[in-house]
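First, the structure itself, so that you have it in front of you.
And then subunit A:
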Amino acid sequence: MPSLKLENVAKHFGGLKAVDKVSMEVPPGEITGLIGPNGAGKSTVVNMISGVLALTEGDITVDGVSVATDRADIVARKGVARTFQNIRLLPEATVLDNVMIGFHRREEAGVLAQMLGLPAARRDTKRFEEKAWDLLRRFRMEDFAEYEAGNLAYGHQRRVEMMRAIAAEPDIVLLDEPVAGMNDVESDELATIFRELADSGMGLLLIEHNVGFVTRLCKKVYVLDSGRMIASGDPEAVVRDPQVVAAYIGTSGH
Partner candidate 1 sequence: MTTLTISDLHVSYGGVKALRGVSMHVEQGEMVALIGSNGAGKSTLLNALSNVVKRKSGEIVFEGRETKGMSPHSVSRAGLLHVPEGRQVLGDMSVYENLQVGLIARGKRNTIYTLDHVYELFPVLEERRDQIAGTLSGGQQQMLAIGRALMGGPHLLLLDEPSLGLSPLITDQVFDALKKLNAEGLTVLLVEQNAHRALEATSRAYVLDRGQIAFEGASEELAGNQAVIDSYLGA
Partner candidate 2 sequence: EDYKVVILQSLTGGAAFIGKNVADGAVLAAEELNEKGFFGEGNQMVFSVEDDATDRTQTLSLITRLAADEDVLMVMGPTSGSVAMAGANVANEREFPVMTTTNSMEVVENGPWSFIMTQPASITMPFIADYTAETLGLERCAIIGVKDNEAYVALQRMYESLITEAGVEIVSQDGVALADSDFSALATKIATSDQDCVFIGTPAAQGANIILQLKQAGLDPSTPILGHNAFASPTFIEKGGAAVEDVYLIGAWVPGGDDDFSSAFAESFEAKMGFPADEWNAMGYSGMQVVAHAVRDAAEAGNLTRDGVRQALGEQKDIPVVVGTHTYSYDEERVPYFGMKVLQVKDGAFTVAPE
């Protein structure tokens, strides 16, 4: 399984250095954390990896091959999936259809076969439907399968985002605050799923403000502040780093 690497990646918006010479790695089979204060540049990192934003400097590689200038869909085809911090669903489509679109990369039937309704196209649809239901059950969302996604409660919308991202079994998943808006019990359910995904060999990048959650799950944590990497390493150690405490965690000891 491939590994995702960032080398000296920077993104400037006009004069603002939103991300400033950041290097990090998301290895397979592990959950890697990315934390930092609001506006530190975490989502910007995700946007650069996933092909939404162009890099100002640096390089991003998957399995040693650069993806830094690839279009978003090409990055996705190379096995990198993501969720969005500001939830983006197909609001009018059902939950099931929202998940189904996640399998796009795995389609085998060609355009003509699809238009003519050849068996190859039907097989695709059938296979995806089965897998989608598996996912729905795993995320305990099967009761909502026929719901219009736009009408779901916030926490449920988050789950749809995640199911869609992992549907096509990507090598790397970038999760931008996946458990925001969930309480501890709900977050723990998802933590189990994340761990299972990592165990199956996927590399996860987890952005999250719930520090307890991050320390429990991650093998390694990177900390961004004002675009720069101020710490990285073992989660327990990182969250005690005075610089991190001052910039991010605060004194109330969370």
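On the choice of candidates, all candidates are chains of the complex that A comes from, given by their letters.
By our rule, contacts are C-beta pairs under 8 Å (C-beta built on N, C-alpha and C of every residue); 3 or more make two chains touch, one makes a residue touch a chain; residues count from 1.
In this text the structure is predicted, and so the values were computed from the model without any measurement.
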This complex places subunit A in touch with one candidate of 1 or 2, number 1
Help me check something: in the complex, which residues belonging to subunit A touch candidate 1? 13, 35-40, 43, 85-87, 140, 151-156, 177, 180-186, 189, 209, 211, 247-250, 252, 254
